[in-house]
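Presenting chain A:
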Amino acid sequence: MSSFFSDYQPERTVRPKNAGEVQEIIKKANKNKTPLVPVSSGTNLQGTHLPSVKGATAVDLSLMKGVYFDEGNRNVVVEPGVTFADLAKQCKKAGLKTLTAIDIPKDASVLSTYLEMNPLYDWPKYHPWEMLTMEGYRADGQHFATGQMAMSQDRPDKYSWGCSFAMVSRLFCQAQGTLGIITKVAVTLKTAFPKSDVLYFDCRNVNQATKALKAFMATEEPHEIFAVNKTYLAELLGVKLSGGLAPWTVVLVNRGADKAEISYKRKDAVSVGKALGGKVRFSIKGVPQASEKILAEITSPTGAAVHSGSRGWAPVVSIATAKQVEKCSGLFSSSSGAILLPLQAGGAFYYQSDLRFRASEIPEVRKKYIALCSKMLKAGVVFPRPSALIAQQVAKQYPDNFKLLRSIKQAVDPNNIMNPGKLGL
Partner candidate 1 sequence: MKKADIIKRLKRIVGAEWVRTDALTRYHFGSDVLTHFGQGALYPENHPLVVVMPESVKDIQAIVRLAGSNNIPLYAVGGGTVLLIGSIPGKADVGITFDFHRMQKVTVDEDRLVVRVQPGATGLQVSQLVRDMDVGYRPYFGGSPGTSLFVPYQVFTGQNKMAGYLDGMGINCAAGMEMVLPSGEVVRTGSMAGPDSPAWPHGPGPALTYLPFFANAGYGIVSEMEFRFFRTPQEVGSLWVTFNSLEEACQAMNAVIKSEYACGATVMGPGCWTHALYSSQHWQEGNHFVKATQDINLVGMGFRGTKAKVEYERNACIKMLKKYGGVPMPDWMVAILDGHEANAAGWQQCNSPKICGTFNGKSDSGGIFVSGGVFDTMEKLEIYMREGMNAYQAVCRKYKDFLNHPHPIVRLYASCGQTYLSMGGHANAAGEVIFVLDFASRQFLPMIGEIKARFDTMMKKIGMAPLGVGRDARTWTETPDHFAMAKVLKGVVDPQGFMAPGVSFPIE
Partner candidate 2 sequence: MTKQELLEIALCCNRCGTCRGVVQDEIPDVAFATQCPSGMTLFGAYEPSGLMYMARGIAQGDLKWSDDLAKVLYSCTVCGYCDDFCQRGYRHVPAITILEELRSMIPARLKPKSMRKAADSLSIPKNQKLGVLKSFGVFDVTGNKKAHTIVFGDNTLLTNTPKLKEIGFILQKSGKKVGCLISEPLPPVSAALVNGGCRKELENAMAEIDARLAKHGIKQVLVYNPESLSVLQRFSNSTVEFVSIISLYARMLKTGKAKKIKLGPVTYQDPCHLGRYAKEYAAPREIIKKLGLELKEMWRRGHDSLCCGAGGGVLADNPALAKRYAGNRWYEAKATGAKVMITACPYCNANLRQAKPKDIRIMDITSLVAQAYGYSGKEASK
């Protein structure tokens, strides 16, 4: 239901096959003052790929499928059309994995998922530094690259050191295509451990869930860890919501090279659970395949479809402190799904709750969404990549930040052709 976030559709679509064509398209758009919307694949949680203005041209990058897979150094350079599914086979063969995203399907673009910093299941362990260097075209058509990719030497393996000077690459993250089009990024690959163990910890409320997440995080043992409310968990497991699920459940996924590693991690988790005054469970009652389903979802996410069914689903994507999560959880209806992912060693949480609606309710629900976000903003919650519906509001909340961003935007996009209307720019 991406149309929840925008009423506009692109008027035309162009499909460049290589970086040279991308540059041509940008140059032409500058000449004709045509708005461009980069689209890597058809899915995004907040409608970034949909224009916020009339008359836009979608730049569909899905034909750009170039891959440079460097097994030895555990990196891969991808073009925008490469999906998680595309990399799965090569990764499996090499004993590696890509870091997959929550609620972003396996057929989503790796580049745009990482570029927009969609939450990854592995953030708690590896932190959000999944991208190394990048290359692309600024909105004014100029080529740019970061780190080794910018080196004048011509060699295939020049990609992985970020040459962190000025951290240029981070500026293009969460920019929703407003500053240019990225045609290539180097991303990291991680070890795929042969053994996995899924553990559960029941929580009475969201408060207990954030507390438990922090405590489990402190061991630095789980590879994936998140907390979900019962609606979200039921959808994830594909079961009907029943009384059997706790209001909130912390899901811990331990990975290991052998049984011994899994075993000590399990023991440690049990003792943390005990210290928290609860019990770590090894399965979910009445759902015999629960662990397999969770592992499969992490490896190969279903995407938004898992929640929407026949109805509309709009996530509210935010970053919050434990206190803010507690304060804001009451803003959502009890039937909303919600997921929490600890970040920064537990000092912050990725907090995503959602709204459910019928297509006819969109105008009304939009109002509700905006009002709700406004309350969350007031509570200090951060919308890291605000949707077009609340972009102006967010920009107002951080005037100094956005003033600087606006001047940067103006410098690289004097004709305002790149995804205008996004980000409150």
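As a convention for this text, contacts are C-beta pairs under 8 Å (C-beta built on N, C-alpha and C of every residue); 3 or more make two chains touch, one makes a residue touch a chain; residues count from 1.
Selection rule: all candidates are chains of the complex that A comes from, given by their letters.
As the structure is a prediction and not an experimental result, all values here were calculated from the model.
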Fill in: Touching candidate - 1 or 2 - for chain A as found in this complex
1
Worksheet entry | Footprint of candidate 1 on chain A - complex, ascending | 72-75, 117, 127-130, 132, 135, 138, 142-153, 155, 157-168, 170-176, 179, 188-191, 217-221, 257, 260-261, 264-265, 267-268, 319-324, 343-349, 379-386, 394-395, 397-398, 400-405, 407-408, 410-412, 423-425
